[in-house]
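Selected chains from the complex are presented in situ; the others are not included.
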Amino acid sequence: MIYSFNNDYSEGAHPRILQAMMETNLEQNNGYSMDTHTAHAKERIRQEIQCEDADIHILVGGTQTNTLGIMSALRPYQAVICAETGHINVHETGAIEAKGHKVLGQLTEDGKLTPSHIQQALDWHTDEHMVQPKMVYISNATEVGTQYTKAELEAISTFCRQHNLYLFLDGARMGAALTSRANDLTLADIARLTDLFYIGGTKNGALFGEALIIMHPDLKPDFRFLIKQHGAMLAKGWLLGIQFEELFQNNLFYEMAEHANEMADQLRTGIADCGYGFHWNSTTNQLFPVFPNDVIDKLEKDFLFSRQAVIDEHHTCIRLVTSWATRQDGTDAFLQALRSIAGK
Amino acid sequence: MIYSFNNDYSEGAHPRILQAMMETNLEQNNGYSMDTHTAHAKERIRQEIQCEDADIHILVGGTQTNTLGIMSALRPYQAVICAETGHINVHETGAIEAKGHKVLGQLTEDGKLTPSHIQQALDWHTDEHMVQPKMVYISNATEVGTQYTKAELEAISTFCRQHNLYLFLDGARMGAALTSRANDLTLADIARLTDLFYIGGTKNGALFGEALIIMHPDLKPDFRFLIKQHGAMLAKGWLLGIQFEELFQNNLFYEMAEHANEMADQLRTGIADCGYGFHWNSTTNQLFPVFPNDVIDKLEKDFLFSRQAVIDEHHTCIRLVTSWATRQDGTDAFLQALRSIAGK
């Protein structure tokens, strides 16, 4: 049997989440997220971010949340700036363009934007013959496993406010970022420094669900119209509420992400011990080791993962992802296999 | 405590569905509906519709499914014809227009389109200064609880094929239609007579899920690109597969809908026995009785339902919806309360 490090959404949900769904199954709830579980989950999140007047909408998936968050803020001729590796630029089948907006992908070293990347995009777009950059999109953790420090996020936030740009933070892997050893940010910091952001459930132990938090007052009105129009208003919306109630009760959200990071740390150390390097220096639950192709061929007999990039004729970067559900015996087996192949 | 007849998606899911989710929770599945549960569910549906080469995509919600099904078929200047009461014309916040297409709502008596309604729309749209009607959208059961006979559906189907129009059938309440006493259609008939249609899970005992079935070969290519772009590709797609596996194993889909209809039949008879009439002659699980306003005021103390339309100064049409989860003691209580108010 093959063990999968293919992604962090290969299993269902944490048992406590399923349990909560069982227990509430025959309640009669109001539809469309107008239920008491959702209200309670939002209350918990507002405490967590230390902001009483944030608007919160819990949505089913990440592409949906990115699309709605971005389109809510932009007029038809406005564009969003992101890293060239940004999820919206590559892996959402042009969802943002489908809503009419150009995505201005900027080349970065490590998947992280800086004010100078943003300035460059502004410098190129100066009049009505070009799109008007109006939003900055960043991910934390990023698509290549790196993450922002508080100083970096503050610099971006300050720049955006000076230049009248909205700042959107994709937190599909927020849990992994916040519980990494490299982290010095809190949800309250992120709420303070961005205009809207979300907390990912799908990749951190929920069946599905992303909690979009709107801080900027201009972006709050009528958001539910956008959700409904986009087909993103779940009829049995309390299913989202119940999951986020569980995630933010008794620390479950952080515990699961810590586990994912712990498993990633073990893999990272073990791989380095075998003498292999990494294409990006991830600090979270995605790893991008570079292996000789014959090593990869052998690993693929027992493990599932994706090939990320061809490095040269003989080497390839693969992607390994750990999660709340990654088993200790899975990581042990991987490292044992690698050591055996590497002759260490 | 208040008992709700507000809609057919107030409770979670049938216990067998939850049970299946529990049992498979720690399996490692491929994401994005590329898993074996989904493959198996599709296989079961293909048997049910007696068509081996249908393309099937199980999506999360109805507005999403309507939007994707319709947009997949239309070029930018093409329009869809429907009843003025059609869900896409009223209750989806302009989702079809948001994809660029005009919805040509036709006035009907009973929420059902006929070839003559469609002909009228064609007569009005004759050249490139107007939109080009290219699809017909019908619902079965309709939004007002009525349903199509086989003869009626055959007439529409023949007309559409003669006029080169795609026929789309919204089956959000397909279960209620197929198990009604008035029904003479099968899923195989519907597959044969339409170009694409869907089988609703959300309103018939699943947590969520609508199985879109594409019959017309022109509409099959690249559909997954549309799903992904629209943010409608569920990461843990096997959750949809598992639910439809259960629905179409051991008759669960039909059993649940039969129960909803049985509860509706009891209400219908009981209401008529009290001397009240109905605004539309529903044969399925939605009822539209007309009551004096003071009767409604009293009923609202113990029951939840919506006011559908003002009939005159003293009378209002309400909407009562039953479901797989409607309890016998709920309908009994409603009728008892009504009889008591009516003095019968």
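Just so it is clear, A and B label the chains in written order, and each chain counts residues from 1 on its own.
Assume contacts are C-beta pairs under 8 Å (C-beta built on N, C-alpha and C of every residue); 3 or more make two chains touch, one makes a residue touch a chain.
Since the model is a prediction, treat every value here as computed from it, not as a measurement.
Participant: Since every chain is the same sequence and 2 are placed, give me the total copy number for this complex.
Facilitator: 4
Keep in mind that, in the parts below, only the chains that are shown with their structure count from here on.
Participant: Give me the C-alpha superposition rotation for chain A onto chain B, in degrees, nearest 5.
Facilitator: 180
Participant: For chain A and chain B, let me know how many angstrom lie between their CA-based centres, rounded off.
Facilitator: Here chain A and chain B have centroids separated by 34 Å.
Participant: Considering only the defined contacts, which chain A positions touch chain B in the complex?
Facilitator: My answer: residues 3-4, 6-7, 9-13, 15, 18, 21-22, 24-31, 60-67, 92-95, 98, 202-203, 207-208, 225, 228-236, 239, 304, 325.
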